[in-house]
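A protein chain is absent from this complex, but the other protein chains hold their places.
Letters A, B and C mark the chains in the order given here, with residues in each chain numbered from 1 onward.
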Amino acid sequence: MSTNKTYTVPTYAAFGWLTFSTFLAVFGPLLPVESFRTIHGDFLDAKPFTAGHWFGVDSNGYDIFSGIINGARLSLFVAFITVGIGGFIGSLLGITAAYYRGRYDSIVNTAFNVVLAVPNLVLALALVAVLATNVDINEAVPTWRRLATLMISLTVVIIPILGRIARASALTWSGREFVVAARSMGMRDRHIIWRHIVPNVLPVLIAVGFLAVGVVIIAEASLSLLGVGIPDGASWGGMIARGRNDLEYNPHALYFPIIALALTVISTNHLGDVLRGRLDRREARL
Amino acid sequence: MAGSGYAHLRDSDDVVLALRDIVVEFRVGGGRVVNAVSRISIDVRRGETLAIVGESGCGKTTLGKAILQLPAPNTGQVMFEGTDLTKLPKEQLRSARTAIQMVFQDPISSLDPRMTVGEIVGEPLWIWGRGSEADREAKVRELLNNVGLDPELVLHRRSYEFSGGQCQRISIARSLALEPRMLICDEPVSALDVSIQAQILNLLQDMKDRYGLTMVFISHDLAVVKAVSNRIMVMYLGKICEVGSPDAIYSKPAHHYTSALLDSVPVPDPAYQRNNVALQGEPPSPVAPPTGCRFRTRCPAASPLCAAEEPLLREVAPDQFVACHHPRL
Amino acid sequence: MRATYFLQRLSQLLIVIFCVTFGCSLLLQLIPVSPAEILLPVGSPEERALLTKEIGLDRGPIGYYVKWLSEFVRGDFGDIYYSGGREAVSSRLVVAFPRSLWLMLYTQIVALAAAIALGVWSAYRVGRRADKVISNVLFVFSSIPGFAIALVLVLIIGVRLQWLPTLDYQPYSAGVWEHFKHMIMPVLSLSVGLIASYTRLLRADMIATLREDYITMAASKGLSDRRILWRHAFRPSSVTLFTSAALNMGGLIGGAIVIETIFATYGVGFEVFAAISGRQYIALQSLVGLISIFYVVFNVIVDFAVGFVDPRTRDRRVNK
Partner (left out) sequence: MNTILSIAAMNIKFVTPRGLLEAVHEVSLDIPVGSSVGIVGESGSGKTVLSRAAMGLLSGSTVRREGKVVFDGKELTTMTREQVRNEFGTGMAMIFQDPMTALNPVRRVGTQIAESLRIRLGMSKKAAVVRTIELLSLVQIPDPQAMLRKFPYQLSGGMRQRVMIAIAISCSPKLLFADEPTTALDVTVQSQILQLLSDLRRELKMSMVLVTHDLGVVAGNTDYVAVMYAGEIVEQAPTSELFANMKMPYTEALLKSIPTIHMQSGKRLAVIEGRLPDPTSRLQGCSFAPRCPYVQPKCTAEHPPLVNAGNDHLYRCWFPLGQTIARKQ
């Protein structure tokens, strides 16, 4: 981890795995793989390495390999979108708060603290429960709305996490003398933020953003285990939730999604670390 | 009225910058207030270099930044070429600032590590939309040449590839881009190695002549100040001790603090003998400064009068003013 | 000076509690259906009106909040409604809270003990083989979610080997070994990730501290490495570690939902989950309020603990 070389074998592996799963996520539907919804009645509970079903089949008759490919799409899609939007809102708030200070800053900071005072999962669960309630409680909430609700909830979870980091980083950069210099040259505040603060804060945010992707993937899986994740149990978390019910007889239905999920989180965490390390070395030279 | 006095102020047409009763206070926790600068008045003539000298915590940097309203003083006037900068609305202040530029102490912190040297030096021009892109680049090249850097070599490199001395050259080039009339140098050489210091001091001197600048030079180093200034103001705990020409102050300091400072400077000559005992103790806290004369707690000549009454600046020799009840002259 | 600071800090934290609970009650108003309808799906309109009045929902958002708050501070956390009856949240908490408390305590003790040993050792041996092995193994564990570890433990230790029970909780009164037997797997699942993140924090801070001049100074006094590590380097390096441990307390009390569900430990986290899935919004509001109080209380404690560990912060925060 703390090697001097910038790119090591694990870095390539992590990058490779993420590229691969992103590829599956984007082009999954075009691949010659059967739909994950197809029920293979003849192969119920098939063990891994069965011809045609290399990862086996679960007790519902779903092929695990196609499930993993499909899950990649949902898990990564949700994670990248929420981190993107949450990171944008969070850093906008955090950076401006750090630059302008004063009352605005204390409001933003308190808001972050309020959200952080509630455990991640509790917050997400509560938001999902409240937002996905229908006027007629007996009528099922449509899938798109449940998905949107889930993503909004996870975004709310991400905003203060990344916002706080953006604020802390922006705070140190706005104390630098080049910011004072820019003001003394008559630069407008928004230009200072855009040209001097954002470019310096951005690398840290990207590094932490990778870690946040891991956080979201795990949070979504946890919600799935609790039955309120991505609808239809099609994400990796959903597969784990289903595999859990049958873990004594069909452990492979549990292992494969866990491995896929762990590999993805390890990869994003590792890439985040590598970026962080490069930054730290760069800062050290300044 | 107690204050630091106005005897040293000059009433002439070529006064470019006049500070009147500047007070800068910082709030620290628990309702305590630090008197960083308390009621300082000073003026600077066109083409002059005023040096502000003092030890850490005397308020010299705060005073320098207060001229540029970064941050603005709590009370007092900053008259620059006849306009009071403290009263200007935000937009007008923004453009007024272009006439006064600043060179900072830390050459590395004062340059954005993510920008190329060309971008850094050209930034002031970009902000004010001066000239076309090509004009701006030509101007940047000229500036870099003037500060002794080869534009071809440095234009596209970033600040962390340079040494402290070179960064300070870049910083000076940037401060000159808008052709300011006044340059405030805040400890511009104290972060540099001895052999580099002289280069930068000479460069500042050259730039002053070439661009016809008026300078405020802030430093803790009496020797450095002597090399560059026409007029010196010695500060202690947010107040003026002594104002005068360098030759007067260095040859016969009137304030006991000035004299102690001069005696403390190490001299690179093994045969040199000090004539006085070193000053005892350290400056008191600026949160609760002593009453009357602020130097009295360490002063060898302190009397009850010094605790009761604050000394005002008065002339003790031609163009030498001191705020002391018992001056050495 | 410290009293002023204490009051300032406390008022900030009270604001946090207020915002959390008030936010909760605002969310309640956002629900498109009347909560009474959800709570009493089979009740008559009269019964629902009665319930609405009892909860205070007829008083508008602020009136409702004031009523909730005055009951909350008196220890009345509202009721949970189900077909045919209701149960006070407080009486359920009497059962659930000790479970969560033990779970959190054991988890923190295990995680901190392991992280301090590993963190100090790997910082001392930084760049050597031991450090690399520890760092890489912990890195992998930090990326595996707790529930995955829990499920694998259940499968191997519980189902295959049958060494430990996979479900339920036993109090001390049922026997010390019984109590611990039911705690080992949940605590392990929760603490593995924490060990990893705590160790990383401590290791990074220790490495930075070991580069400080005062460590060289201590070495130049002729002190042994062991003394330098523990007496001189550990304390100034442990601030981040203890801060982050304290901030996890609230999360472990109320947020260990998945682990509590997997092992049927049924602590506060599970109560939260039950309140959400059963649409028991009033109970949810009280539970979230309690959890945020926990968060805030530990925040205050850690603030003063940090002041003890690192005396510099006592004055620094006054200056900010």
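Operating definition for what follows: a contact is a pair of C-beta atoms (placed from the backbone, for glycine too) under 8 Å apart; a residue touches a chain by one contact, two chains touch by 3 or more.
What you are looking at is a predicted structure, and each value in this text was computed from that prediction instead of being measured.
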{"item": "Touching partners, among the displayed chains, of the absent chain", "value": "B, C"}
{"item": "Residue touching the undisplayed chain, where the options are C:Arg92, C:His182, C:His232 or C:Arg279", "value": "C:His232"}
{"item": "Interface with the unshown chain - residue positions in chain C", "value": "127-128, 212-214, 216-224, 227, 231-232, 235-236, 309-312, 315-316"}
{"item": "Interface residues of chain B (partner: the chain not displayed)", "value": "55-56, 163, 165-166, 193-199, 201-202, 205, 220-224, 226-230, 246-247, 250, 260-272, 278-280, 282-283"}
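The criterion applied here is as follows: only the chains that are shown with their structure count from here on.
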{"item": "Whole-Å separation of chain centres (CA-atom averages), chain A against chain C", "value": "22"}
{"item": "Multi-chain contact sites of chain C, meaning residues that touch two or more partners", "value": "none"}
{"item": "Numbers and ranges of chain A residues touching at least 2 other chains", "value": "none"}
{"item": "Complex contacts: residues of chain A adjacent to chain B", "value": "176-178, 180-188, 191, 195-196, 199-200, 282, 285-286"}
{"item": "Of all residues in chain C, those that touch chain A in their complex", "value": "12, 15-17, 19-20, 23-24, 27-28, 30-33, 37-38, 41, 126-127, 132, 135-136, 139-140, 142-145, 147-148, 151-152, 154-155, 159, 250-251, 254-255, 257-258, 261-262, 269, 272-273, 276-277, 279, 281, 284, 288, 291-292, 295-296"}
{"item": "Residue ranges of chain A in contact with chain C within the complex", "value": "1-2, 110-111, 113-114, 116-122, 125-131, 133-137, 214, 218, 221-222, 225-228, 240, 244, 247-248, 251, 254, 258, 261-262, 265-266, 269-270, 273"}
